[in-house]
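With one protein chain withheld, the remaining protein chains of the complex are depicted in position.
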Amino acid sequence: MGLKEYMNDIVEAVTTTAKGMRITARYGVDPKEEVTLQYPEERWEIPAGYRGFLNNDVKTCTACTMCVKVCPVDCISLESVRGADKKMVLASYDINIGRCMYCGLCVEVCPPKSLKHTSGYEMASVARGELILHFIAEDAAEIKARVARQVAEAAVKAEAAKAADLSSDLSSEAARAAKEEAAKGEPKK
Amino acid sequence: MTVRTDALPTQEMTINMGPQHPSTHGVLRVILTTDGEVVTRAVPDVGYLHRGLEKIGERVTYAQFMPFTDRLDYLAAMNCNCAWAWAVEKLAKIEVPERAEYLRVIVCELNRISSHLIAFGSYTADMGAFTPFLYAIRERERVNDLFEMLCGNRLTYNYARVGGVSGDAPPGFLEKTKEFLDYFEPKLDEYNNLISYNKIFVHRLANVAVIPAEEAVAYGLTGPNLRGSGVPFDLRKDEPYSVYPKFDFKVCVGTGERGTPGDCFDRYMVRINEMRESVRIVRQAVARIPDGPVMAKVPRLFKPPAGEAYFRSECPRGETGIYLISDGSVNPFRLKIRTGSFVAMNIFEKVTRGLMIADIVAVIGSLDIILPEIDR
Amino acid sequence: MEALARSLMNAVPLLAGVPLWAVTLLLIVAAAVVILVFALTFEGVGSLVLRKVAGDIQARIGPNRVGPNGILQFLADGVKLVLKEDIIPANADRLLFKLAPYFVFVGSFAAFVVVPFGVGLIAADLNIGIYYVMAVTSLVVVGVLLAGWASNNKWALLGGMRAAAQIVSYEIPVGMALIPAVLVAGSLSLQDIVRSQGGLLGIFGWNLFHNPFSFFSFFLYFTAAQAETNQTPFDLPEAESELVSGYNVEYSGIRFGLFFLAEFGDMFIVAALATACFLGGWNVPFFHAATLPWIWGNLLSLGVFLAKAFTMVLIMMWVRWTLPRLRVDQLMRMAWKYLVPLTFINLLGVSLWLLVFKGKGIPAMIASLFG
Partner (left out) sequence: MSHDPAHGTPPGKGGAGASAPFVASAALGPEAHVMVGNADLFVNWARKSSLWYLLFATACCGIELMQAGASRYDLDRFGAVFRATPRQSDLLLVAGTITHKMADRVKRLYEQMPEPKYVIAMGSCANTGGPFYKDSYCVVKGVDLLIPVDVYIPGCPPRPEALIDGIMKLQKIIMQRKNYGAKA
């Protein structure tokens, strides 16, 4: 190593270090360069299409199970029964946000647009069970029983209307069948 | 650098580096056999993040696999998204509207910037300078904001769709992108002044782990790792896809600026220069983006015809090739993903022989590996 | 101490019956406690300042939610560390493992004894002050090596070995870079060195401006001393990204806390030595602090000294947050190929200067030109 190279090394080390230190000093001194967002007090404005936690408007949900089918991770579980007016009635609609991957596929396919991403993102919880969102507060079994009762009543009513023309033993059999159907609708639990 | 180890009888020791180690970029485990500080052998042990992505791909539908590609390379999720979309489109021969292709190119290049920023930042952090890492992440946050505005998520975007993209650019997105580019371009010079040409940094990287061009080709390296060795191979130029032929950009190669071509410094510098080129591409794309739809007509129950397709695209970590066999059903029959990081791991053992422990960190950083790509 | 004890006994009649050694002992203990409190406070505050400086440089804020503006952060850290479980790894050498942090801590803390904080504020004005500092801070390497060895962890062992090689190598340039100050003052006592930089030349009385060689000496000392205190870019013994945490990788709780404190203690010692030897120590520019009443003179000089020393500490932090880390062979090359020859050349230069110009510095010569 020649002397020139040796001195060059030293000079280069000093100048490049000084250059770098000038930049860090500028950041250190200039308060405008600070980009910190003091989170609990200041918040980042969430853009319109943000894919936060899912929310299902159960009033407009038709229980078509499109979301369940499209979900790649099975985080949506849905139970429904056929109501008296032939429409599906939601018995339970749970989303496991601890398993959800927030891909938004379910929102895209939802026909009545009842399933939507909210802008919520904070839901730290102390128990794993808390991560399952229940959108229907009522117990699924109760709903099912109620709907089954309604169906049975409707069936009985329809049968009663029919019974006006038909023989009596037939109508009693129909009623029994309706009751059986109601019993089948009972939850497994 | 050669180190004489025959002078004194010494005992070798075996050290476990990882899976929890600050600079293995995740859960890579390297089994080091060292003679003091000198590494005689470094064997990578992969598989700590094997999640069976390819198997999952065979069990879900084509559309459902899109969010999983986000997790394939979470630093460049957009590139993986688009690669999957392009692959499926190639399989099913779907024409994609031009606006969608432009949007894909914009997001891909933006994501290349943000991915290279992490590569740059974590590399400097590995070298002991923590501050540039935070600067890099600060810039990356801006890209994340853009993506969040575009598709509603910061890291796992799920933006591309088979046949287009999930949504058009919201009003103001293109302006914000331009704003970001104007902000970002001078920062690159700042990084160069701050650390790239710092004497210590140069000395740490130059002439370390030299991969000659032939060897890089022989080992199947792709992306910046290959270009760092001086091979001007870029899929965007050499096997053009999407609308890349319409843009004017340069393929950055390592020139042996501060040492031998193919050393760590070259691989590092290629990434820095590529960010500049990506800025150029995005500028052109933003200026020329046409109007029109962003989604082709694709049936909801998408069933590509039986057949196979291999599509490769230039991701920040090299070629991401997707090999698909379809049997005409809703699921792929077979899915194989080729990733840049995995092949980079092959050469690891060869180039690290005789280096020091600190150089192992430098090599891992310069290959810019990411574990889900290796293990999948 | 004995002289002080004697004068104290004369001043206070209550102490007349007490034997001299007891008063001396009492004084020594009192001085030790004062220094310990100062050192701990400095080290605690130092860690906080380090984080604040890091925050500023890195475009963020740093701790600001613990206590008003984060000033209680170091207290929280300290209390937490004290109350942590103290783990000794199963196959560790238990005795050495326990001993190591105390070596390191004592090594950094004992050097505070000869730091000239003010006109009369020095615990022990040893006539071999610099020599003492060099010797005592070398205890750190023993502790670090013990820690690395006793932990029964290969990363720690590597860290310990690196530390041993590094600190032993850098002792030489550090010592050689300090000798110009000794030569100018003609004494090894730190208090004498500081006094020699007094006079009404203001900042031009400092050794820094004494002659070109002493000017370079300062920078050489500062660079080498950074290495001796394991600061980035020379933080190889604990290189976070290579050796996980280096020699202290297996330490938890208060034992780690001692390492942590010693780091800042070392930092302060380096800054204090640089101040005392090159930056005029407690000398107030254009003013004789010694002419003031005892208490005011001391307070003023203490303030000046701390201001200078803290500036140096800030610069060290600034360097720390800017530069990348050297590799171990480069570190050795830097010591033996660059710093050692340069410091020797410098030493030669200063000696020749003093010989040729009869001990006069450039400012003094310029001043004599103007009468």
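Each chain carries a letter (A, B and C) given by its place in the written order, and its residues are counted from 1.
One rule holds for everything that comes next: a contact is a pair of C-beta atoms (placed from the backbone, for glycine too) under 8 Å apart; a residue touches a chain by one contact, two chains touch by 3 or more.
Since we're looking at a predicted model, the values are computed, not measured.
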{"item": "Chains in view touching the one left out", "value": "A, B, C"}
{"item": "Among C:A59, C:L258 or C:L347, residue touching the chain not depicted", "value": "C:A59"}
{"item": "Residue of C:A76, C:L95 or C:A124 touching the missing chain in the full complex", "value": "C:A76"}
{"item": "Residue of A:R22, A:K69 or A:R99 touching the missing chain in the full complex", "value": "A:R99"}
{"item": "Positions on subunit C where the hidden chain makes contact", "value": "51, 54-55, 58-66, 70, 72-73, 75-81, 83-87, 240-241, 244-245, 248-253, 256"}
{"item": "Footprint left on subunit B by the chain that the document does not show", "value": "19-22, 26-27, 47-52, 55-56, 59-60, 67-68, 70-71, 74-75, 118, 133-135, 137-138, 140-141, 144, 154-156, 371-372"}
{"item": "Missing-partner contacts on subunit A, residue numbers", "value": "34-40, 43-44, 53, 72-75, 96-102, 121-128, 130-131"}
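Just so it is clear, only the chains that are shown with their structure count from here on.
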{"item": "Of all other chains, the one whose Cα centre sits farthest from subunit C", "value": "A"}
{"item": "Winner on C-beta contact pairs when A-B is weighed against A-C", "value": "A-B"}
{"item": "Between subunit B and subunit C, centroid-to-centroid distance (C-alpha), Å", "value": "45"}
{"item": "Euclidean distance of C-alpha centroids - subunit A vs subunit B, Å", "value": "32"}
{"item": "Distance from the mean Cα position of subunit C to that of subunit A, given in whole angstrom", "value": "59"}
{"item": "Residues of subunit C touching at least two other chains", "value": "57-60, 321-323"}
{"item": "Multi-partner residues of subunit A (at least 2 other chains)", "value": "9, 17, 20, 23-24, 27, 35"}
{"item": "Contact footprint of subunit C on subunit A as seen in their complex", "value": "9-10, 17, 20-21, 23-25, 27-29, 33-36, 38"}
{"item": "Of all residues in subunit B, those that touch subunit C in their complex", "value": "1, 13, 15, 21-23, 36-37, 124-131, 134-135, 138, 194-195, 198, 200-201, 203-204, 356-361"}
{"item": "List of subunit B residues in touch with subunit A within their complex", "value": "60, 63-68, 70, 131, 135, 138, 141, 148-149, 151-153, 156, 158, 166-167, 170, 190, 193-195, 197-200, 300"}
